[in-house]
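Notes follow once the structure below has been shown.
The complex appears here without one of its protein chains, the remainder shown in place.
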Amino acid sequence: MFKSIYKYLTDIFNGARTLLTGMKVTGYYFFHPKEIITQQYPENRDTLKMFDMFRGEVVLIHDENNEHKCTGCSACELACPNGTIEIISDKAIDPETGKSKKVIDTFVYHLQMCTMCNLCILACPTDAIKMAQTFEHAVFDRSELTKVLNRPGSKIMAGIKE
Amino acid sequence: MSNIFSLISDKDSKGTSSATETQEYFVNMGPQHPSTHGVLRLLLTLDGEIIRKVEPHIGYIHRSIEKMCEKDSYQQIVHLTDRMDYLSCHMNNEAVCLAVEKGLQLEVPDRVKFIRTIISELTRLSSHQLWWGVMGMDLGAITTFLYGFRDREQITDIFEETCGARLTMNYNVPGGVMFDIHPNFQKRTKDFLKYFKEKLPEYDELLTGNVIFVERTKDIGYLSKEDAISFGVTGPSGRASGFACDVRKKDPYSAYDRVDFKEIIRTDCDSFGRYKVRIAEMYESLHIIEQLIDNIPEGDFKAKTKAVIKLPPGEYYQRVETARGELGVYVISDNKKSPYRVKFRSPGFSNLFALDTMAKGYKIADLVAMMSTLDLVIPDIDR
Partner (left out) sequence: MNFSIYDFTEFIRSIHFWLTGIFSPGLADVIGLAIIGVCFLLFVTLLGLSLVYVERKVAAFFQQRLGPMRVGFWGTAQTVADIIKLIFKEPLVTKNSDKFLFNLAAFIVLIAPFMVIGAVPFAKGLHALDFDIGLFYITAVSSIGVTGILLAGWSSNNKYSLIGAMRSGAQIVSYELSVVLSLITIVVLTGSLQLSEIVASQSDGWWIFKGNIPAIIAFIIFIVASTAESNRGPFDLAEAESELTAGFHTEYSGIRFAFFFLAEYVNFFIIAAVGATVFFGGWMPLHIGNIEFFNNAMDVIPPVIWFFGKVVVLLFLIMWFKWTFPRLRIDQLLTLEWKYLLPISIVNILLMSLVALNGWHL
């Protein structure tokens, strides 16, 4: 009889104690607003820096002379699991040797199909493409996601061979 | 008057009273429901609030990953597995890579093994943190959800710095890892270990000890060892039923044979046991990472492989322990650049179908708790 009453009361007190332990944890954070971890995103855009490794989108590297390293070998197109990259190549006459040579006409990149798997970057023999750290990809029209990566008038850097 | 008496006396004569006769009814839990965590549909047969039958209907997020694998090269398969059990993406990648390496009979450098093991354990930790948060939320304590995510954020930052992505990392390639670890990786991981060791006791204070939580999970969702084995329930859910099924111990891969850790086995067989196994696993994961983080050997981060991988004809099976249980990758090769057939034995699928056995006779609220403790990830079930 007394044992059961004792158990009844200890149950209540132990239960209340565990509840208070939980309240202590949440209460600590309530009264320590310094611990708040929210980052206010659009406001902190200037200070927000992504890690260098972050994979945001594929870009074709152009230097200041508007030259890139892409030979149009289609290695990235083959490596891509999703058909994200389409390279439309053209034949051009090499001014030095006078021979016909493959050059890229348009480097089409379908961002909407890209899973950022990085396989194209690994496949590229000339390191012509890289992953950019941009992440704000939202657009109003889906067609804007299909990008042409080679800039208008750009040409291949001298000395880059397949 | 006679009517009332007949109602009362019915029970004695026929065994059931027409006044208390109840009817079972059906409720569709899902595909859109807050606690199925995805597009899982459970067809519940209920008697009041008591569950008589649970019938999982799956396939709402089926993307035919296995079929897609048949047209992809072995390198490309890896990134598809990210999308199965997205919370243990690294382990999925690793499973495929290990299977391919088995086929190629390729010995990967020690450095790769260590990196893979550390990242696997970090992934397991992050998965368990998210599970802990969601478990609390399913039981009505929304605050735990935010705390779980707070700690998980530290790990995703580590991943972002080293692997380049936060969730679907695709860090593994057959033969190694995609990049070498970032110079900050060790420091950042050690900082995290220090940080998380302080925060982990909070989990216990907030939920484990809480009398409401204990009442909600103890002796709820009983799954006996026999049932666990016959349903193939693996991972923490299986180990809580006393089924020693840790692949890391049974069939060590990567660097698991070089570290000292305990396989957490409990014999509670209930929701609380499953909860406790995961909490204890977090401590074990921290312990594993601690042993490895300072001892990453120098060397290559990738063994040399051909650009086009062709496995010798044959069948290859590799299993790994993901955060949810045993993931098996079964590859049949016919010496082409893509596999003839790939089959994934996903832990979530097997775990889900034990739900009916577990849930019978319990209440709807218990079902939610059980689903949380099974830690279901729906894309893992459907693939």
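By written order: A and B. Residues from 1 in each chain.
As a working rule, a contact is a pair of C-beta atoms (placed from the backbone, for glycine too) under 8 Å apart; a residue touches a chain by one contact, two chains touch by 3 or more.
These numbers come from a predicted model, not from an experiment.
Asker: With the missing chain put back, one of B:Gly140, B:Pro183, B:Pro313 or B:Gly361 would touch it. Which one?
Answerer: In the full complex, the listed residue that touches the missing chain is B:Gly140.
Asker: Pick out the residues on chain B that sit against the missing chain.
Answerer: Per the touch rule, chain B residues meeting the hidden chain are 25, 27, 33-35, 49, 136-143, 145-147, 150, 206-207, 210, 212-213, 215-216, 363-366, 368.
Asker: In the full complex, which residues of chain A touch the absent chain?
Answerer: Contacting residues on chain A, toward the hidden partner: 12, 19, 22-23, 25-27, 29-30, 33, 35-38, 40.
To be clear about the criterion, only the chains that are shown with their structure count from here on.
Asker: Please compute the C-alpha centroid of chain A, do the same for chain B, then give the distance between them in whole Å.
Answerer: From the centre of chain A to the centre of chain B is 25 Å.
Asker: Can you name the residues of chain A that touch chain B in the complex?
Answerer: 14-15, 18-19, 21-22, 24-26, 37, 50-51, 53-55, 79, 81, 115-119, 122-123, 131
Asker: Going by the contact rule set out above, which residues of chain B touch chain A in the complex?
Answerer: For this pair, the touching residues of chain B are 72-73, 75-76, 78-80, 82, 143, 150, 153, 157, 160-165, 168, 170, 173, 178-179, 182, 202, 205-207, 209-212, 214, 307.
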